[in-house]
Every structure is written in C-alpha cells, then in structure tokens.
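A single protein chain has been removed from this complex, and every other one stays in its place.
Our next item is subunit A:
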Amino acid sequence: MEGTAVKTKKLRVSHQNMRKIHGLIFMLPWLIGFILFFIKPLVNTIKYSFHEVGVADNGGMTLKYVGLQNFTNLFRAEVSSQSQTFARVFTDENIDIFMNTPVIVIFSLFCAILVNVKFKGRGLARVIFFLPIVLGLKVVVDLIMITSGGDVADAAVSSQFDTSGLINFLLNYTFLPLNVTLFISDLASNIFMLISQTGVQTLIFLAGLQSINRSLYEVARIEGANSYEVFWKITLPLLSNISLFALIYTFVDMFLQSSISTEIYYFAFNKNNIGVGSALSVVYLFNVLIDLVLLLFIMSKVVKLNHGDK
C-alpha cells in the first residue's frame, strides 16, 4: 500500500515536470530565435557602435575601438533626404510621435464608440471604418500619395487640405491662442495620414467595448446617470487596460514608420559607415525605450490601471 502511494506521488511530480519540459519545448523555436535574431544582433550593434568597422583582407570584419566618436559624428552628420543635421530630424520625429500618438488613439476610440452604437447601416460603417487596416499599409500609402507637386496639385490626390480657411475661421471666431490654432490646422491637414493609422486600434477598442458587461450600463441608467457620466464613469475606466495596449501599439507603430529607421540603412550601407549606423541604431533603440517608459509613467499618473490577474 505504502509503496504504491509513494509511486503515484513520484509519478505525479514527474508528470508536472514533464509538462514543464513540454512547455519549454514549445517555447524552443522562439527562444532560439530570440538568441539568434535578438540578443546576438543587439550585443553586436552595441559593440559596433563603439568601433570603427572595416573590411579585412580575408573578407571578414576588422574592429577598431574608437570610443564615443561614432556618436559625436552621428549628431553632426547630415541625413540623406534633407540637408538637415541629424539632431534636428531626431527632435522633430520625437515631437511628431508624441503629438500624433494620443490623437490617433483618441480618434480610434471615437471611431470604435461610433460603430458600437446600434443604427441603420452599421455593417457598412464598420466595413469602411476598418478599411485602414488594409489601406494603412506603408506601400499603399506611399503609392496613393502624389509625388508631383506644382500649382495644379489638386488635380491629383493630395494628402493636404487647404487649411488657410480653417486657420482664419479659428482665429476670427474662437478665442484660441495662435499655437493651438496652428496645431489644430496641422492635424486637419494630416488627417489622411492619421486616419490611415487607426485601423487596428479601432478594432482593439471595439473588441474592448463589446466585452464590457451590459448590466453595468443598465445599472447606471437606473441610478440616473446620463450618457456623459456613463462614458466617464464606466466605459473609460473599463477600457484603461485596452487603451494602454492601443497606446503602446500605436507608439511602436509610429516609431517603425519614422524616418529615423530608413536613415540607419542609409548610414550603414550607402555611406559605408557601419559604426555610425550602429550608433544611430543604439540611439534609436534607447529613444524608443525611454519614450515608452515616459509614456507609461504619464499613463499611470493619468489613469488608474486595473491590475487584475490579467
């Protein structure tokens, strides 16, 4: 009797351990990929950024330690597209991303709320509102936008509205300061670029909205809350986890499309300066991570996240 009990106990433990081992086997492809395609390149990039990389006689690479010289070169270098210094492009991109990310997230939340309401023609509205998933591909956006400028640019598809009317209207009929007016008109002129980024986020928000328990709304109605209060007291707090996800997704996506990333290739392979290119990669990487931490910090101040067992 005793022997069998011990035996079954032993078997059970080994079963659980087997399960863990099986689980690790399932993770194995990703783990190998993580080491090969993530850790190794990451370490190498950081290594290259402190070295001058040249080609050796036998076809390999030679590394010469140069300290921080690559980084100082980087901030003085001019970028490929415009004759601007890198530092300028860098700050511009960061400001752009910090301006556009909240706008995209709020806009997609708005779209999701609109298509979540029951009305006639909702199916059609959903089809159109999710089109940016397809239309927002970088290739498609690049292809649709016109390349030729000129004074008859209206004849083709232009990414820009005529915003002077909007600026005049806002300046004359509202009491907004000039900065705010210019910001709004900037948003309006970039509306197609912004909209083309919203597809997936709208989908995420809509899924989140539909997962909210209906009875909560009923209770709020019975208690006498109006739609405004329902939105701020129920919808938004329950969406906070999702908005965090949408925010991070948007943020990463914006960085993927920023022009900094194309510069990396330009520095490394067109200018044949792998050291500076790697220094740029490192700066870019830390930029993303620091911005993200900043974003999370701001988010944690603004909204209380539901730290459940999620």
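By definition in this document, contacts are C-beta pairs under 8 Å (C-beta built on N, C-alpha and C of every residue); 3 or more make two chains touch, one makes a residue touch a chain; residues count from 1.
Note that contacts and distances are computed from a predicted model.
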- Query: According to its UniProt entry, is the unseen chain "Pimeloyl-CoA dehydrogenase large subunit", "Multiple sugar transport system permease protein", "Acetolactate synthase" or "ABC transporter ATP-binding protein"?
  - Reply: "Multiple sugar transport system permease protein"
- Out of A:200, A:216, A:230 or A:299, which is the one that touches the chain we can't see? A:200
- Item | Chain not shown: contacting residue from A:111, A:170 or A:247 | A:111
- Message: Please identify which residue in A:45, A:100, A:235 or A:250 touches the non-displayed chain.
- Response: A:45
- Going by the touch rule given at the top, which residues of subunit A touch the chain that is not shown? 18-24, 26-27, 29-34, 36-38, 40-42, 44-45, 48, 60-61, 111, 114-115, 117, 119, 123, 125-135, 137-140, 142-144, 146-148, 150, 152, 154-157, 191-192, 195, 200, 203-204, 206-208, 210-211, 241-242, 245, 248-249, 252, 255-256, 261, 264-265, 268-269, 274, 277-278, 281-282, 284-285, 288-289, 292, 310
